[in-house]
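As you look at this complex, bear in mind that one protein chain is not there, while each of the others sits in place.
And then subunit A:
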């Protein structure tokens, strides 16, 4: 950076910096003086973005694990089993598997955290020795989290230099176009602005897991019922029959006895809670995550980057996403600008052509422009291109042989313009900042002397330069947003043509900049020159004063035209966004960019569409709240600036704000800080607790948002790896999100839910037979063995084909809600398990009631019944797993038949252990011969699974015939080799559903109240009347801003009723 004029130095340095710092509580940094007076110890520069440290690992890990209800439950069981003589099972039957599960989970966590670890922060470069002699002080603001401002003063050799955000390199910045930077460390470690914006890595759990924890309570209720019932039954038995059953001793009833029986029953029935579920899920998820990483469709061959799953515990969450919060630059766009055309003096170069659908293609006008510029006849074009070449802050970089390397620009728009001008023969040849610019036009060198530069600021929305042209005339070159340029014109000449052309550019999603020129007499410049210099040298209010001078200069401009720049989208972004919208996902864009850019991108990626009513919220909140509420007939979209967004930090406004946002089809938040990005996510999460949010971004400024959302996706982009390092999943392209959600998400959701349901079902089916037995005989009995059939279901099942998942994003909606995994579904599955166990137990009981089941007259006993029940249950459960498969891969066969086979092999082996090994197996000696040798086993083997599964098969077949879901219908069409698109509805249907969905959200939420509140508090009388009118038409209409008339609202309302049936 350039120091201020030296003459100001002595005058300023009289003021001692330390006095100043005392007054403002500023941070004072002494250069190269470790022994300086009043030196404070700053924080260490080491930061950690990991979840755990060596010290906190075990406490944090154990807390997280025991927060999962099942783990806490099994821990209790393991403790109870240590009481001797009470447990019906061994002492370590729960403790050992639980420890193994904990250990495996711990290893998984350590590995995942290891990957998450941040890169080394401090550069290893040695600094030049002369820097050591530098003496001075930097006085600046104390650390804060505002990334948009920084102010301070650097005192070097008694000279004061102002420093601002322009001189500050944030942590995580990537150095480009330079191999090193000499700097002074201002903030370190946790004090850095980026770290101030970040929060500790949150412990994320998926919605399915959170819900499962709740359903677990249902299971505990069943368990409590079984335990109490059995205990009471035991008490009744002990009191009524016990005293007379002389063959059993110690049958006195006492409190101790009651407690012991209670614990015994509890331990016995705890097996209905599947301990293997946790470990099955963990392993399953590792596989699922592995498959995500292996997916070639999500592999970027150019960057050689594959998708990465940094956590595996959110795989199923990907199938339930309702909201996507996306960063813009580097995520939706490539952040590379390409000049596409212009309008100069009423002539348009390039054209927006309708491509049939709603979208417009832009035909580049670069060629026609180039050829016309080469002729050199058009004076306006010459001016236009001169301004493009001169009015900017781009610096040409040359190598040692004076060959142009590249144009170095802080803004990609500027470099795009300079490159475009060069392409048309106006080459920026040399530039000395604030002094001159040399332009080479068709071999001829033109020298422009720079008299004044007014840089682009977001407030001014324009950039101006005062130059002395080669012919000696002084001119003002100005480029900026149409809104600011048009108001500074001499005459409205060309305005209507230019506006017309610019709207065409905007339709094609191009970014526009107006170009204007003004002439300035020498006399006027002499007067303004002094003012300009004074303003420039004012340290305190430099910007404001400069702006004031600029106001005086930028007058009586003549409009030349406007440029059109394409902010090139990443490949496949509009298609991906369209499909994600079809999948019922709402996409919000959160960007640090300015409003116009954000809106342009919104259009070009089809997030905003011409038929939508786009409202910008820049003013006070209440105005646009009413504005949105009164939008009729069109789908509303909201564009909001960070400043307005800060209003939402007030709780009273926030509810209304979020309600309005939720009524909009899409929301674009621009000029938001990293913290605000995460705030928006948090507001949505708070307003819709059941919705699943996903944040995607590529920069360090997206980290807070990525951490705040349910699922964070980081793009491994040009902006460093910070976002990817903090994310749960990292991709290299935005478009890969589609497959990640629609295929992996949908599959994994299906898999995880079915595995959870099946695992609970399985244990109920097998172990509730023990309850039937207890009920029948009022005695206790235990069986032990677990199968691992769910695994194949959880890793290899495919609920629909990749092609259909990708082609029909609508299928995603099925997993999005909780239609397939909710309390009712869970309870029904459990009931089914109870039903199956009853069938199995009753059939076996009736068949072997006399005990004489062998043809040689021998009798069977207790363990024969147990083994038979268990064997039949294992087979039934295995077949049920088969029934739940939508795709039987080789793995499924292996798991199902292998699982059943495994049990039979286990039976044979365990029947032959005793007495040489395994005292536990003494009871099952000879059971292989007894079971396989008796016809009974085989008759029951055929009968019972067939009987138990009859209901399941019949119900499934009925549903798949008469009440098909969309997925099943598409699946069936695919099987029958028909085109599934006939079952999907095009055109009108989509619109209606879209509207109905908006309505459902609106009606289901608190929007009705919000509109009412709006009516009460709205300052605008008209708006409040509008709302009241709506309320007369019914709550649906009042909430539904999308409904154009009461009649239409009625239709949609009816539709919704049908849906809820």
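Observations
The rule we apply is simple: a residue touches a chain if its C-beta (ideal position, glycine included) is under 8 Å from a C-beta of that chain, and two chains touch if they have at least 3 such contacts; residues count from 1.
The rule is simple: contacts and distances are computed from a predicted model.
According to its UniProt record, the chain left out of view corresponds to "Cell cycle control protein 50A" among "WD repeat-containing protein 46", "Clathrin coat adaptor Irc6", "NUBP1 factor" or "Cell cycle control protein 50A". In the complete complex, the hidden chain is touched by one of A:110, A:134 or A:241, namely A:241. When the whole complex is considered, the residue among A:45, A:364 or A:393 that touches the unshown chain is A:364. Only one residue in the set A:61, A:796 or A:870 touches the chain that does not appear here, and it is A:796.
Across A:135, A:167, A:276 or A:293, the residue that sits in touch with the chain not pictured is A:293.
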